[in-house]
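Removed from the display is one protein chain of the complex; every other protein chain stays in position.
And then subunit A:
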Amino acid sequence: MPVTLTSLDNQEFKVDKEVAERSILIKNMIEDVGESDAPIPLPNVSAAVLTKVIEYCEHHRNDPVQVQDETDDPRKRSNDIEEWDMKFMQVDQEMLFEIILAANYLDIKPLLDVGCKTVANIIKGKTPEEIRKAFNIVNDFTPEEEAQIKKENEWAEDR
């Protein structure tokens, strides 16, 4: 049973209901509207991004529903990403951010997690200068500010 999704730029995408319902937002919309062929508008997502999102949902359509285990100890988080997901996320940074925003808007938690893990992995192990390069950020600190921040956060340096 296919549903139609309409992107920001009015492009239509036909997907299986099961695939579309990986997005909790869409799932709720479908439940509210009931049986209807009307396309679901997604004015916050461009066609390019929606293509990627649908690709992800298609691949993961059979995944079991995520169960939060061990939520009481956030110290045990993991940053491993499946191989397919890793290849999927090899996009330019702008697209990466767009995917994250879309996953957030569409409420697709696994995709949001993977996106954030990818960003986290970019940040990890880098010095501030390397992070700036990776994200195209200008260093707007004055040398005094920079030294002050460093001093203030000194306590966090020892592991």
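As a convention for this text, contacts are C-beta pairs under 8 Å (C-beta built on N, C-alpha and C of every residue); 3 or more make two chains touch, one makes a residue touch a chain; residues count from 1.
The rule is short, and it goes like this: contacts and distances are computed from a predicted model.
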| item | value |
| --- | --- |
| Protein that the absent chain corresponds to, by UniProt name, given "F-box domain-containing protein", "Pyruvate dehydrogenase E1 component subunit alpha", "DNA-directed RNA polymerase subunit" or "Ciliary neurotrophic factor" | "F-box domain-containing protein" |
| Those residues of subunit A which, in the complete complex, touch the missing chain | 8, 18, 44-46, 62, 64-65, 69, 72-75, 77-80, 83, 93-94, 97-98, 100-101, 104, 112-113, 116-117, 119-121, 123-128, 131-132, 135-141, 145-146, 149-150, 152-159 |
